[in-house]
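With one protein chain held back, the other chains of the complex are shown just where they sit.
So, subunit A:
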């Protein structure tokens, strides 16, 4: 204390101040340590998690590789899974999921068409599947030579689909995707129209198909109106060959007023908007035709 008295009041005061300050900061420091410790814990946990993730990922990759091998080699490879079954099943599912995702991506990049290399990469074979109303129909194939220019060397597209002019219009050389898309639209619309015609013949025995053609672009049907017993000739004109719905619907009847009646006007728009076999069901229900 002698030293303290010697230095005077001001220094005494500052000493006290330092003491007081250090007393204040001590708990602060302690909390900081705690904070840091917690952070370490959190980071450790994160590290462990990441480690586990890496582990899982490695495992997944291994599984994926064996899956890929399986699907290409068609070989049954026994997977050595020592872990608990629930865990391994999950992993297997995840591996399968990533595999499918990759496939889907590849599928998208080639435009959703099945393409395979032929003749050691000198050509490709493209498959265009057609479907209508959830039913798979004919599959059409094109074999295309790649060099010196793209050339369709072989195909099974029927002759009434203008394949060559489609190739020209869509610039096959530079824009094969557009060409395939247009062709696919033509083929799908044709398949749809053909299937609709089949369905009309199958479901509506009372409706007579008077006329149709190979492209199914014209359809003439004969209905009977129940009460008046008059016959109505209905012409469906599918002049847009990329669509499965008619662009023009025309009625003809002995009763000249009939096509102009509001009821038949409604039928006309119905036929333009719905597939013909479904429209006929509605028309039957409404009692417009037998």
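Just so it is clear, a residue touches a chain if its C-beta (ideal position, glycine included) is under 8 Å from a C-beta of that chain, and two chains touch if they have at least 3 such contacts; residues count from 1.
One rule holds for everything that comes next: contacts and distances are computed from a predicted model.
> What is the protein name, per UniProt, of the chain that does not appear here: "Signal peptidase complex catalytic subunit SEC11", "Translation initiation factor eIF2B subunit delta", "Exosome complex component RRP45" or "Centromere protein N"?
Listed in its UniProt record, the absent chain's protein name reads "Centromere protein N".
> From the listed residues A:215, A:233 or A:258, report the one that touches the chain absent from this view.
In the full complex, the listed residue that touches the missing chain is A:215.
> For a quick check of understanding: of A:49, A:153, A:169 or A:269, which residue touches the chain that isn't displayed?
With A:49, A:153, A:169 or A:269 as choices, the missing chain is touched by A:153.
> Could you pull out which residues of subunit A are in touch with the chain that's been left out?
114, 116, 118, 125, 127, 139, 141, 143, 153-160, 162, 211-215, 217-218, 237, 239, 241
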